[in-house]
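Here the complex is missing one protein chain, while the rest keep their positions.
So that you can tell them apart, the chains are marked A, B and C in the order they are listed, and the count of residues begins at 1 in each.
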Amino acid sequence: MSTIGNAFAPVRDAFDSIGDAFHRMNQWQKYSFYAIVIIALYLAPFWTDIPVIGPIVDTPGTQFSTVLNDQVIIFVLVALGLNVVVGLAGLLDLGYVGFYAVGAYVTAILTSAHGNLPWLLSLPIAVVVSMLFGVILGAPTLRLRGDYLAIVTLGFGEIIRLTAKNMDWLGASRGISNIKKPPSIFGLKFGVIDPKPYYYLGLTLVLIVVFVLHRIEYSRVGRAWVAIREDEDAAELMGVHTFKFKLWAFTIGAAVGGLAGVHYAGKVGFINPDNFPLQLSILFLAAVVLGGSGNMYGAILGGVLVAYVPERLRNFADKRVFVFGVVLVLMMVFRPEGILPKRVGDEHKKRQRSSQNEEVAQ
Amino acid sequence: MPDWLIIRTFWDLTVTGLALGSIYALVALGYTLVYGVLRLINFAHSEIFMVGTFGSLLASSQFLNIPLLEDGNYPYRAGMTLIFFLVVILIIAMVFSGISAVLLERVAYRPLRGNGDSIGAVALAFLTAFIVSLIFIDDTQVNVIISLVLTAPIAYSYLRIFKRGRKAPRLAFLISAIGASTAIAEAVGVWGTHGRDQYQTARILEKKTVFNLFGTDVRIDYVIVIVGALLMMTALTLFVNKTRLGRGVRAVAQDAETSRILGVNVDMIIIVTFALGGVMAGGAAMLFTLVYDQTRFNIGFILGVKSFTAAVLGGIGNLKGALLGGLVLGLVENYGSAIFGGQWKDVIAFTVLLVVLMFRPTGLLGESLGKARV
Amino acid sequence: MLLEVTDLHVFYGRIEAIKGISFGVGEGEITTLIGANGAGKTTTMRTISGVRTVTQGSVIFDGQDITKMAPHDRVKLGICQAPEGRGIFPGMTVRENLDMGTYVRGGDSAQKAADLAHVFHLFPRLEERISQLGGTLSGGEQQMLAIGRALMSRPRLLLLDEPSMGLAPMLIAQIFEIIKQINSEGISVLLVEQNATQALRVAHRGYVLETGYVVKDGSGHDLLEDPAVRAAYLGG
Partner (left out) sequence: MKKSVLRAGATLLALSLVGVACGGGDDASGNGCEGDLKIAFFGALTGDAGNLGINIKKGLDLAVAQHNAENADNQLVVEAYDSQGDPDQAPALADKAIADPCVVGIVGPAFSGESAAVNPKFEEAGLPIITPSATNPDLSKNGWDIFHRALAGDDKQGPGAAAKIVADGKMKVGVVDDNSEYGKGLADIVQESLGDKAVELNSLDPEASDYSAIITAAKDAGVDAVFFGGYYAAAGKLAKQMADAGVTATFYSGDGTLDVGFIEAAGPAAEGAILTCTCAPFDTNPEFLKAFQDANDGENPATYAAEAYDAASVFIAAIKDGKTTRADILEFINGYDAAGVTKQLKWDETGEVTGSAVYAYEIKDGAIKGIGLIE
C-alpha cells in the first residue's frame, strides 16, 4: 500500500513550502511581511470597496465590517483561547462558551446592571474573573480523562447559561442592556452604528493575544503542554507537574475567552443568556479543529472560516447550516489535521505521520 | 414529615422520571456501545434517535395510514390491532435508526479510520456535488439531478483517496460527528414537509390508568415505556453476552488487535455495534412518540446531550451503567424540578454529574463494555 | 512446505520494518525465528496473521496465495496466533476467552466440548480457573490461556509469539514441553523467540533475523552448533 498520505498531499506540500519559504526569509523580510499583513488587516473593512475583490468578499445581506467584528474577531479570539486548551494541552473542552459568557456578563454587571465602571476598567476585572472560573472548573475536573472532561465542561457551559437565565440579579432572560462602550481614543468613536472602531480594537486585542500566546507556547509552559498532549503518563514520569500545567492551560484559555466576551459585550451593548448557547461551544471547537488544532495560525484561520463562511453563504439562508455540517465532515475526511496542521520538526513530522498509519481499530 | 412538594408528589415524580429515564437509557446505550468499541463519542447518535422518531411518524401516517384525528378525536385502536400497529411502528423505527446509524458510520467515521469504502465514497460524493451545486442554483430538484450526475466521477476519485487512507486523529472524529449531526438535523429541518415546525404523530394508544401506586395513577404508556425499555435492554445484554457476534463486540471493545488475530472481522463488528445502537435508539424513538406523540428536526439535540450525560454518569462503555445512568438522571431531574423549580432542571442534572465524577471519575459503575454482564 | 514466505517487505508508515525475507514452515514441523529486539520477528508474525499489510512479496499457505487475505479468512484456513503479550481479554472469563478461539469456526457444541477437554488436558490450571476473569490470571496462566485459545480454533499452523516472555524458568520449560506435545499431534508451529537456546532445541528448522533481513538459516540443531549464532544469541 502506498504510504504517502492522502491526495491533499500537494495542498499540504504547498502550505509547507510557503511555510518553508517563510522560514527562510531573513529578519528584515519577515518584519516587512508582518507589517504588510497587519496593515492590510487593519484595512479589512474597506476590502469591499476594492474593485474585483470587493464583491467576492462582501457578505450578502449583512454589513461586512460588522461581520468582521461581531463574528470574525470574536471567533478568532475564542479560537485562539480554545486552541490553548484543546490544541496545545489536548484537553477536550465542550463548554468553552461558558468563559466567553463570564467575560461578557462581568462587563455587563460592572458597567450597567450593578455598577457604573467604565468599560476599560471592567476589562481586566472580567479577564481575572474568567480565569478564576477556569480554576473553579479546572481544579476539580482536570483529573478526569478525555471524554469525561468533555461532558463535564459541556455541563459547565450550560450551568453558566442557565444560571444567568434564572437569576434576576443577572438579568434573567431579559438580559442586560446599556453596557458601556470602550472609551473613544485616537479619534475613534465607539458608537452604536459604525463597527469599524470595534474592529480595530478587536484586531489589536487579537494581535496582543497572538503575541502573548506565542511567547507562552515557546516557553517551558508550552513545552510542558505539548508533553502532556502527546503522552500524559510519560510527561508525569518525566517530572512534569501535569495537573499544574493543565490548570494553567485552562486558566489562560479562560482568560482569552473572557476577553472575547468583554469585547463582545462592549460592542453590542446588550446581552442575554441566549447569546451563549451550547451550540456556540461546538462551533468554537469546530473552528479550532477545522483550522488546525495546535497551530495558533490554524486556529485563527478556522475562526475566520467558521464565522465568515455562513455569512458569505447567506444566499441560501436556511440551508447554510446544513452546508456547514457537510463541509465539516468532508474536511475531516480529507484533511483530518485541519487546514494548517501544527508545524513540527521534520523528523518528528515523519514519525508522526507514520504512526498515524498504524491500522489499529482506534 | 415536612409538607414539601417533592414528598407530596414523590410517586408521581418517580413514575414519570423512570419513564423519561428509560428513554435516556435506551439512547445512552448507543453512545456506550460505540464508545466501548471505538473510544469515540458518537455525537451524531442524537440524530439517529431523531430519524427514528420520523420513522415512527412515517410508519403510522404512511404505512399504516392512521390519521392524526378521526372526527376531532384521537384514532385509538385496541386489542390485537393495537399490538400489531405498535409492533409495526417499533420495527420501522428500529429499521430507520439502524440503517441510518450504519450509514453514518460509513460516511462520517469509516473514511477517517483510513478504511473508507464505496458506500461512503458515493454518499460523500453526492453530498459534495449537492452543496457545490447549491452555491449556483437554489432549486432542490435541479440540485439533486446535478448531484446524481456528478456522483460517479467524484465517488471514483474519493475512493482512490480512501485507498491511500490513514487514520485521522481523535479530535477529527468528534468534529466529523458534529458535522454529521448538524447536517442530518438541518436536512430534516430544511427539506421536511413541515420544515422546522413540530410534527404530530398519531396517537393510537389510549392513555388509560392501569394501576395505582401509593395513591398515584400509573398510565399505560408509562408502563409500556419502562417495561419496553427493560425488555430491549435485556435483549441487548443477552445478545452481547450470549451470541457469537456479541462476543465479537465485547472482544473488540477489550482488545481490537487480538480480536483480529483470532479472526474477528473488526469492520463487521463496528457495523454491528452501530446497528445495535441504532436499533436501541429506534426503540427509544418509538417509545418517545408513544408518550409525547410529537417530534421535530432538533428533538435529538437536547435528548442526546441528556442521554450522553446518562451514559457518562453510569460509566460510559458499560451497558448496565447506561441503564442506571438513564434512570438516575430521569429521577434526579424530576425530583430536582420539584425542589428547585423546573427552570433549574438541567443545572441539577449537570451538577449531579459533576459531583459523581469528582468522586467516581469513571462514573457510577465504571468503564468497559467487556465487563458489562447480566 | 505448509507456509512459504517469499521476499516479504513490510512498512510502518515510511519505515521499512521487513526488508525482504523468505522462509518456510514445513508440514508438521516446528520452525523458529530468532533475533534481537527490533529484528522484525513480531512484524513477521502479524503479517502472517494478516493484521499488517504487505508492501511486496508473497505469503503462500498450503499452496494458496494468502498475501492479501483478510485476517479472519486466514483463521478459517487454520492459521492462528497466540500473540506477543498474550492478548488476553481482561474482562472475559477463561471460558469466554477460550470460546473466542472458536469465533471464526463456529462449529457444534460437541466439537467445542472436545476441544475444551483437550485444552484442559494440556493445561489443567485453566480448568481450575474456568470462571475467573482473564485479567486476574498470572503471567504463566495467561500464556497458557493464549495458547489454549489458539488451539481452540483447531489450527493447522500455530503462531507463537514469544511464549516464554516474562515467565519463570520452570514455567518456560513447561511451555516448551507443551509446544512439543502440540506439534506431536500434527500441528505445525511457527515460533518466535528471544530465548534462542530453548527455541532451537525444539525446532526442526530455524531462521536468524537481523534488522529486517534473514541472515542465517538451517536446522535447529545446526544453528545451535553455529559459532556465530552461539556468540550472538546463545550467550557464548
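FYI, a residue touches a chain if its C-beta (ideal position, glycine included) is under 8 Å from a C-beta of that chain, and two chains touch if they have at least 3 such contacts.
This is a predicted model, so every value here is computed, not measured.
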Visible chains in contact with the missing one: A, B
Chain B residues touching the omitted chain (full complex): 5, 8-9, 12-13, 16-17, 20, 68-69, 72-74, 195-198, 200, 203, 207, 217, 219, 288, 291-294, 296, 298-299, 301-303, 333-334, 337-338, 341-343, 345-346
Interface residues of chain A (partner: the chain not displayed): 17-18, 20-22, 24-25, 29, 32-33, 36-37, 39-40, 43-44, 46-51, 53-54, 59, 61-63, 65-67, 70-71, 165-166, 172-175, 177, 191-193, 195, 268-270, 272, 274-275, 311, 317-318
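Basically, only the chains that are shown with their structure count from here on.
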Chain nearest the overall C-alpha centroid of the shown protein atoms: B
Chain pair bearing the highest count of C-beta contacts: A-B
Centre distance in Å when chain A and chain C are each reduced to the mean of their C-alpha atoms: 51
Averaged-CA centre spacing for the pair chain B and chain A, given as whole angstrom: 31
Distance from the mean Cα position of chain C to that of chain B, given in whole angstrom: 42
Multi-chain contact sites of chain A, meaning residues that touch two or more partners: 1, 353, 356-359
Shared interface positions of chain B, touching two or more other chains: 257, 260
Touch list for chain A against partner chain B, complex: 1-2, 4-7, 86, 92, 140-141, 143-145, 147-148, 150-152, 154-156, 158-159, 162-163, 165-166, 278, 282, 285-286, 289-290, 293, 313, 315-316, 318-319, 321-334, 336-337, 353, 356-362
Chain C residues within the chain B interface of the complex: 46, 49-51, 70-72, 74-76, 80-81, 83, 87-92, 96, 99-101, 103-104, 106, 149-150, 153
Residue ranges of chain B in contact with chain C within the complex: 244, 247-248, 250-251, 254-255, 257-265, 368-371
